[in-house]
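Removed from the display is one protein chain of the complex; every other protein chain stays in position.
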Amino acid sequence: MSNQASTKPFAERAAVALRDTFLQEALTIATTKFIGLRKDSFAGFPQGEALRDRARAIKEATLQRLDDYLERLADNVERLGGHVHWATTGDEARETILRLCRDRRVKMAVKSKSMATEEIELNDALEQAGVVPVETDLGEYIIQLAHEKPSHIIAPAIHKTKGQVADLFSREVGQRLPADPEVLTAVARKELRQKFLQADMGITGANFAVADTGTIVLVTNEGNGRMVTSLPRIHVAVMGIEKVIPSMTDLMVFLAILARSATGQKLSVYTTLVRGPRQAREVEGPEEFHLILMDNGRSRQIAGELREALYCLRCGACLNVCPVYRQIGGHAYGHTYPGPIGILLTAMLKGDRAVKELAHASSLCGACHEVCPVRIDIPRMLIELRHRLDRERIAPLAERLVFKTFRRLLTSPALFRLSVALGRVAQRPFVRNGRLRSLPLVFAKWTRTRDLPPVATQTFTQRWKGLR
Amino acid sequence: MATRAEFLERIRREVRRTPGLFPASAAERPPRPAEARAAVRRQMAERWPEALERFRQEFERVNGLFHRAAGLEEVAGVIRDLAREKDAHELITWASAELGLDLRGSLESQGLSIVAAPADGRDDARGRYREAAARAPIGVTGADFALAETGTLILLSGPGRPHSTSLLPDTHVAIFGKDRLLETLEQVGIMLEALHLDAARSMSGSVVSFITGPSRTADIELTLTRGVHGPKEVHAIFVEAR
Partner (left out) sequence: MTHPIRASLLVTCLVDLFYPEVGVAMVTLLRGLGVTVDFPPSQTCCGLPLFNSGYQDEAARVARHVVPIFSASEHVVVPSGSCAWMIKKEYPGLLRDDPALGKDAEALADRTHELSQFLVKVLGVTHVKTAFRGRVTYHDSCHLLRGLGESQSSRTLLSNLEGVELVELPGADECCGFGGSFSVRLPEVSTSILGKKIANIEKTGAGCVVACDAGCLMQMSGGLSRKGSPVRALHLAQLLYSEGGSAPLPTPPPEASAGKAGGRTRAA
């Protein structure tokens, strides 16, 4: 698995990504394109800003009564003949699906793109249990064949060249295929069409779940979401508890901004609203519908510092604009959810220790906050996470001492001036032509790639005397 | 596994620990959805020509193919021409009652074989339809709503209206009249709220599909490719006589 990188320190994983010239180019092209599409889409949509505020308010209002909405959702799903499972942990969610597979003699399960199932590493578990999992989103299919993980929330295979995809598909169908996206897509269509018709179970996530009606909402462009929910005899949807929304009226607010934020489309090609299993006299649809409501660390943040991260729609807009993501891509983060929101979600799901390094993988430029459809203040929460790393003594002792000493200097002008004077003396051997080009110790982290101005011969404080 | 009660109790405890980040309320549902729906219908009875034009523009922008037909004969003509162009000999359709017109008379005489969805879900009929759906190059459906601001066709599933008709064939043709036009997502919300109250009584179809153009992907080097899983072409036929 490409996820093997996660055992290395983050900085090393990032360095690997920086040296990958194809990845660098692919990231620039993809993120620049998504940024432009999003911008154009909102530019022609004056009501967009007000809708973002409303969407944010709906998410907040839902969290304020999350227990009620989950209960209402469950009641409605059950009323329609569906089954609801309550999974406190990711393990429980996974076990529930495996049990269903065993009891229903499921041999093959087709999946539509779902970050929730990535989160619980469902595919590995299914394989070990003798069930063949088939990812059907083209990007997910590619990375499943490559035994990798998604590198972008909505474009999982942006790190792959068409040549690499051609190799993977050629191996799969036993025939040499050209590196032509059109041809490769047609091959995937044919291969996967058979699987849709054969599979016993369809597994999806949920973009939204409407409490009023017991409806699961799936948003896709390819149509695999529709296949997976209608052709196999069993449909299982796995969703984080924060995906519930109150009503159809609310749903329309989210639909109006979701695709615009993700791909710049007014709507994605398919928005599929699924209510329970096949109803009486219907020709098709699954015989059984199961909804797994998964907590997996989310409820701890309802009253926690990462509460706002529970608003996230998984649109990927914050990845595209993040200068760090744009340089290193998704894999370097080393967890299911990449990018700035991914750091927060990782902390939520795996605890603060998991983001000891990642919490600093942001320049706090605020671009993520600016584009988030529900205006999640990601930089603020990253600072909060950093604060916790200090408070919980997860941050290295040396770092904590440096910052605390630094504070002492800043609150004591005399000490501050003294250390400036010392710095000026200490830098002397390193000044060349008025620049510092190579410094030892921690300063080398700057001067290895950039020049640094030396401490001025006369600071402004000193020059002020002459200006008065 | 936690029981439902335990699970919800934990959530409730957490919810009660905080007043939240700011005072907020969800979107206001229409207090009387049926009346709101009637009001939308009245509005659209006036505004449908503008909505149709906007629908056409947006639908074409997402690579939909728009046709206008005066009546049944012209609809059949459009479909016949399409079948000829695709060298297709078989069509699947919604049940005639759901489609609102019977194409068999005009198309079967042209040598096209038509498999209409059964109006109920008995196993043998279901099997036959599924086989035909997996094979047929063209699927013909109605559309319950045509949403102008996004160029979206909205289809409700139910007896006689399977959703594979609009999904499995390479070409999907949707037929609709002026009474199906809506202008905004907000209006769709009203329709769905009203429908939900109807459905709560009748327990009809399980799926609502919003379709905005042909199936597409950009997962290989961001190259836009159509027809990855769903139809490669989507046609909308607007019937004036309806």
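All chains are identified by letter, namely A and B, in their written order; residue positions are counted from 1 within each chain.
One rule holds in what follows: a contact is a pair of C-beta atoms (placed from the backbone, for glycine too) under 8 Å apart; a residue touches a chain by one contact, two chains touch by 3 or more.
These figures come from a predicted structure and were not determined experimentally.
In the entire assembly, the chain absent from the figure touches the shown chains A.
In the complete assembly, the contact with the undisplayed chain comes from A:Arg386, out of A:Arg52, A:Arg72, A:Arg94 or A:Arg386. Not every partner is drawn; the one left out touches chain A at residues 11, 14-15, 18, 28, 323-324, 326-328, 359-367, 369-370, 383-390, 395, 403-404, 406-407, 409-411, 413, 416, 420, 423, 432-435, 437, 442-443, 445-446, 448-456, 458-464, 467.
Keep in mind that, in the parts below, only the chains that are shown with their structure count from here on.
The distance from the centre of chain A to the centre of chain B, each centre being the mean of the chain's C-alpha atoms, comes to 31 Å.
Listed in rising order, the residues of chain A touching chain B in the complex are 26, 29-30, 33, 54, 56-58, 60-67, 70-71, 74, 80, 84-88, 92, 95-96, 136-139, 142, 155-158, 160-162, 165, 181-182, 184-185, 188-189, 192-193, 196-197, 212-213, 215, 221-224, 226-227, 229-231, 241, 245-253, 255-256, 265-285, 293, 295, 299-300, 302-303, 307-308.
Chain contact summary for the complex, chain B toward chain A: residues 1-4, 6-8, 10-12, 14-15, 17-22, 24-30, 58, 62, 117-121, 125-126, 129-130, 134, 149-152, 157-160, 162-164, 167, 185-186, 188-190, 192-193, 196, 199, 203-223, 225, 227-231.
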